[in-house]
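Note that one protein chain of the assembly has been removed; the remaining protein chains are unaltered in position.
Order of writing sets the labels: A and B. Residues in every chain begin at 1.
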Amino acid sequence: MNLFETESSKLVESEEDFVVNIGPQHPSTHGVLHLKIKLEGETVKDVEPHLGYIHRSIEKMSEAGNYRQFSYLTSRMDYLSSHMNNQACAIAVEKAIQVEVPKRAQVIRILMAELTRLASHQLWWGAMGLDIGAVTPFFISFRDRESILEIFEDTCGTRLTMNYNVPGGVMLDLHPNFQKRVRELLPILKKNLKEYDDLLTGNVIFEERTKGVGVISGADALSYGCSGPVARASGVSCDIRKWHPYDGYEEVKFNEIIETAGDCFARYKVRMLEMWESISIVEQLIDNIPEGEFQAKTKNVLKPAKGEWFVRVETARGELGVYLISDGTANPYRVKFRSPNFSNLSALKHMAVGGKIGDLVAIMATLDLVIPDIDR
Amino acid sequence: MLEFSGVTGGIHNWLSAHFGETGTMLMEMLIAGVVILLGMILMSFTLGYMERKVAAFMQLRLGPNRVGFKGTLQIIADTLKLLFKESFAPGTSDKLLFNLAPFIVVVVTMLSIAPLPIDPALQLFDINIGVFYVSSVTSISVIGILVAGWSSNNKYSLLGAMRSGAQIVSYELSAGISLVVIVAFAGSMKFSDIVLSQADAWWIFKGHIPALIAFVIFIIAGTAELNRAPFDMAEAESELTGGFHTEYPGMRFAMFLLAEYVNLFILAGIGATLFLGGWMPFHLWDLEGFNHVMDYIPPVVWFFGKTFFLIFVIMWFRWTFPRLRIDQLLTLEWKYLMPISLVNLILVALVVIMGWHF
Partner (left out) sequence: MSNEELKAFVSKIIPEAVFEEGGQYLNVIVDAVLVRKLLEELRHESTTGFDFLFCLSGVDWKTHFFVVYHLESKHNKHIIVIKAKVNREEPVCPTVSDIWRTAELHEREVFDLFGVKFTDHPDLRRLFLDDTWGFPLRKDYVDDTTIVSL
């Protein structure tokens, strides 16, 4: 691919259109996203995303490996909720080979998923502050995220792309210190979350930048395929953990956070409150991890029957779907990943047109896009 | 204690004895120029270090602490690095204007240092229209920024320069009116007169409500004039990666930085002089004993203490608040600060005529 030729674009209609490129290398696009913006003064008239800068053909590579291997590629899709990505792949394969996951493994999976969601939202909060212009929240949120990542390192060996879920359960048992460390961490996190509200939520300048900015209605959000906090902030109830529960979520008590305003501030509030819900889920489960097996017995070479399965999982950014088609051999015939960020990105133009560049940055900060998930 | 009048008087006498009138004047100008240059460099080093340390402590980290004692030589190392960088102009830029822009900004800064009264004897240029001079000279810096943005031949720089130009021109009005409030109280535009008029108490106490409102508006408008957060849309890193100085490498970028820090010092200095008494110690009208004790602290220490306090407050803003969007910034000025300043001006006229200040 010749990178120096300008790509085809529908944006420039005449010589006088003022087109600015944001990205692909840019401090605020959270990855390699290339946006072509047509401006009239400070007002955004059109937004056109150009994708493919980090397209790694994950779907094609999954067809080359076997059923245990393709989940390793998915940690690198939405790397901030890598545990949930692996969970989706593991559940898809478990449905295909019809094996039941032991209770202990299910509870461990939920604990890890909620801690990952917390860590991801904390990074989002820091990056959001940075994009809006306040530099200090970044340091504070990373301090808290570090403590969670250290707990992951004890059990899973790595901090970010954990690859801890396998078909049948989890790869290894919990580290002996896990429960103690999490129990000690929870009160500290609760105290620090209040600090987040002090620093950013109540600030007049922050509210002016986010209230009424980037509004999308519930019907539009559904039409654009938005899910996760983006849809929930427009009044659409879509939490997969409530609608199609998996891995034992039906037994855990938590609230689905829904706001109706549909603007940046509503998306912000949804994620802040979701952090509290994640802490509450971890609190419920940390003392009640059942004893037993952490992995069900599976054959060495997995050869499911012919068929297709669709698994939906709630990652930190929305609904991840894994569409697995098997033709009876040891390699998957087709794996399609329905990524939440892909659909959330398509709503960007609807939200940003008519606002200013500063609004575009605020909207992208609240959409919380992770570009490798879009490009796969 | 630290009396500079002896030193400056002594130098003047020695020069007059040896060189004659014009010679003395030329030599004094030379000495003053060298002292100002060194002072500016030292000041920007100090402020750069202070900014990084203040930022670090507010963000739960240490800041520079390896190079030199507690990181004091870090800024010198950074400046040396910038000096050694290749200082080129982009091929498609307008070469003359591109090279000219940093100089405009630095020259304006040097011009506005002149009337600041650091000490009764250490004032460079005690012109009788001091306040007016400062506020008109600082307006010229807009030209430097606009020229920088335009000549870079880069859409981001142009956007940044446009925003910055609009912002500075708007906020100058409110800042200027706040300064006029104190001129109305003191009855003179000459800086030394204004400082001497605060011999019984500082204007922020004597002028009660109008002076307090003017002070707050001055700090806000001044922060906006300096293009500092929360008004730093022009160089918003996460949107425009540098704004009007994106394309400037090496030493030219360092000149913008130098000018920004020294402007910060000048703004804080003017605020300290007009509202907080300049080099005048903290007197409280007729409390003789208290006043006498305060007099023991040298005037230089008073001036720098007040200035650095204001600088600290302005730095505090930067690391706490998010950024305002450009239209919100301009709305703040034209719809809120401007009407309040005008009403305040009428109020101060009333107060002065009726003699309702202390």
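A few points about this structure:
Following the convention adopted for this analysis, contacts are C-beta pairs under 8 Å (C-beta built on N, C-alpha and C of every residue); 3 or more make two chains touch, one makes a residue touch a chain.
What you see is a predicted model, and the numbers here were worked out from it, not measured in a lab.
In the full complex, the chain left out of view touches A. Note on the undisplayed chain: of the listed residues A:L160, A:L222, A:A261 or A:I289, the one touching it is A:L222. When the whole complex is considered, the residue among A:Y72, A:W276 or A:W309 that touches the unshown chain is A:W309.
Taking the whole complex into account, chain A touches the unshown chain at residues 1-2, 7-8, 10, 51-52, 55, 57, 59-60, 64, 95, 219-220, 222-225, 227, 236-238, 307-310, 312, 319, 321, 323, 325, 334, 336, 338, 342-343, 345-347, 350, 375.
Note that in this section only the chains that are shown with their structure count from here on.
Centres computed as Cα averages put chain A at a distance of 46 Å from chain B. Remark: chain B residues 55, 58-61, 155-156, 159, 163, 229-230, 232-233, 236-239, 241, 319-328 touch chain A in the complex.
Touching chain B in their complex are the following residues of chain A: 18, 20, 26-28, 42, 129-136, 139-140, 143, 200, 203, 205-206, 208-209, 356-359, 361.
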